[in-house]
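The complex appears here without one of its protein chains, the remainder shown in place.
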């Protein structure tokens, strides 16, 4: 296994130690639990925004801690949802008197752990709501949307919820707009190379030298179909059309485009692909409002990328455009 | 070759098309040449900052276009310095009446092409100076520093020069401080996995399944030594000590640390490594002023990273701290 | 063999569970690769590693309290999907045995019923969903049946282990309805569910240990 690590069992702790040192101006770690928070958390008079999940998705989740984004992150082991206690401490640490919004992906581990933490915090009188992200159109048919995985669309929710909280919105309003942001967001990914699990040294999935997995999850979960490698334009068209027809996005819509690298796919390739996304959107008379492109939610060093579209409205535009100052996500 | 591209010969043009679409709020392309500029270039009354080089290093070079950073980039083919005409057009397009500073890496191709472009522009009455980056300590001994490669340290120069230009500094002052920033900056990298050249489908270098190359250049040039894979702490110590002893950085110094991923090394690994960098610096009584960590200057999807240290002084601190709004480098 | 199980016996059975999972760590990761995210072995082993500590540090005087402590440990610091599931199962099993210093054959059935129902309630899962429940629930049914037929403890346990094994094997042909693999539809068929496998290793070691004289 070609990785720069020390002992696998110390992986997360060493990574967090480095993270806190490198970003001491923006984050701190709770003393009692593996929870990272905004340096000035809890910010009084603001709704707290909490997220978390398994590790291995950097810059997600902890790279989104910061002003206008996330207040606290419960950090799990590699690809393992954080346990209840940790999620609960994240809630407490971000509660500045106006409640807490949990924003996380739709995985049974996260749903159960965050769900139990939410109940616990509520039983102590903290107002807590959840918005669960399920943007991966490849992970279930449209009529079973509640079973879909959350993928890069989580970034859109953090951006919107973080901006709303910063502006002083209340919890119920944040839940409402957050859920709309999620509903308006659809994604689909592709991968041709697995990541290597640092704990076991094994690949997250097996794949042939000329194959790719369409609709892959960002833990390497199988998607819809195993195919031969295609050209950038072919793959992009396949993903983009599936995403468009899902909401469906329609003529006259304005969208935010997020092209997310899964780990080792170069920005050069992603720019080739975003060119095709733009072409297809233009053919559908869908207007691009804003484009994000880069590594926002990876699967260690997996090779592949995903396409996310969010249908914008005036409210969402305002929050997408708001400045933010996260560790790995900064916007003027 | 597992890459999302179309025809290799259209690679750069398609990538640039995507880049301009995705970042239309910040950049535009010159009509006549393969040069990308800040949308509002030339900014009158400000020194122009120009860079460029071969493609395949994204976010470098074009990702650094923006306020407080670079005004124009001459875009070369994969790993090939841009030709004279292109460099010359970049100079002209960024000249807002107060001259132009060329900031590029120390490679004979870049030196010759930018050098001839500089002469050409000067012959037309434009004031042009160059600062050439040679931060890679592995690429020549200390007494042949003028033969060293420029690597991730270029980012530091762009940040400093860009901030100075924005502030209204004059060309001579920018050259002086820029050269100091370069002199104060030392880097060294390591790689365990080559990138695949999209033109030929071949790896940039051959390497065994348990080997790594110490001191690698960011086009896959051999470094100092081929060794067996080491632990994160061992590699980091090796790189950091070589960098420290080169300037040398000394007790009481304050440094900016830049940990640069070369393409497919995960942020998780880099955070493990930065933890060790901090430990070593602390042992040497060297204080960390600021840390940058991420992919700043890649070699397509090469696996590896580099450590860069810049010795700070009050002036450099001011310019490192200044806000900037580049395409892929934003700071509040 | 006596027909009554004492606290110490439960403790050593729990330690055997931890060892058995540890032994199968990589196998569980591997099962979780084609239809999941390759972490199941890591997650159960990390959580049950702490179980070992609870067992050795616990001052619990009765089996119910001990199992509750274990459940709390897994819930609060286990993580992943398996954390809330196994945690709730142990917690509910402990609650069903409140105050018990030793277990009769009947207590054992009660315990395992609560364990199975804990998974069901936390996971909102049914038989045939291709989860750990497909291992646990049949093992409870068989345990109960053997008890009702008046079988001795050893035979009850042996039958439950066999049922758990069959239950685990049964997941291979199922299409998943719960958890991460539920998104794969037909593609989930042909693979044993990792949770069903870890559950089998739990049953195998726990009941196997209780069987020993």
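Should a chain be cited, it is by its letter among A, B and C, assigned in written order, with residues numbered from 1 in that chain.
Criterion: a residue touches a chain if its C-beta (ideal position, glycine included) is under 8 Å from a C-beta of that chain, and two chains touch if they have at least 3 such contacts.
If you're wondering where the values come from, they're calculated on a predicted model, not measured in any experiment.
K.L.:
Which chains here would be touched by the one that got left out?
P.N.:
The chain that is not shown is in contact with B.
K.L.:
Of the residues B:4, B:64, B:104 or B:205, which one touches the chain left out of the display?
P.N.:
B:205
K.L.:
Looking at B:81, B:131, B:163 or B:293, which residue reaches the missing chain?
P.N.:
Going through B:81, B:131, B:163 or B:293 one by one, B:81 is the residue touching the chain not shown.
K.L.:
Specify the residue from the set B:149, B:192 or B:284 that touches the hidden chain.
P.N.:
That would be B:149, which touches the missing chain.
K.L.:
Which positions on subunit B touch the chain that was left off?
P.N.:
Those residues of subunit B that touch the unshown chain are 54, 76-86, 107-109, 112-113, 116, 139-140, 147-149, 197, 199-200, 202-206, 217, 219-222.
The criterion applied here is as follows: only the chains that are shown with their structure count from here on.
K.L.:
Could you name all chains that are in contact with subunit A and with subunit B at the same time?
P.N.:
The shared contacts of subunit A and subunit B amount to nothing, since no chain touches both.
K.L.:
Greatest Cα-centroid separation from subunit C: which chain?
P.N.:
B
K.L.:
Please compute the C-alpha centroid of subunit A, do the same for subunit B, then give the distance between them in whole Å.
P.N.:
29
K.L.:
I'd like to verify one number: the distance from the centre of subunit A to the centre of subunit C, where each centre is the average of its C-alpha atoms, in whole angstrom.
P.N.:
The separation of the two C-alpha centroids amounts to 32 Å.
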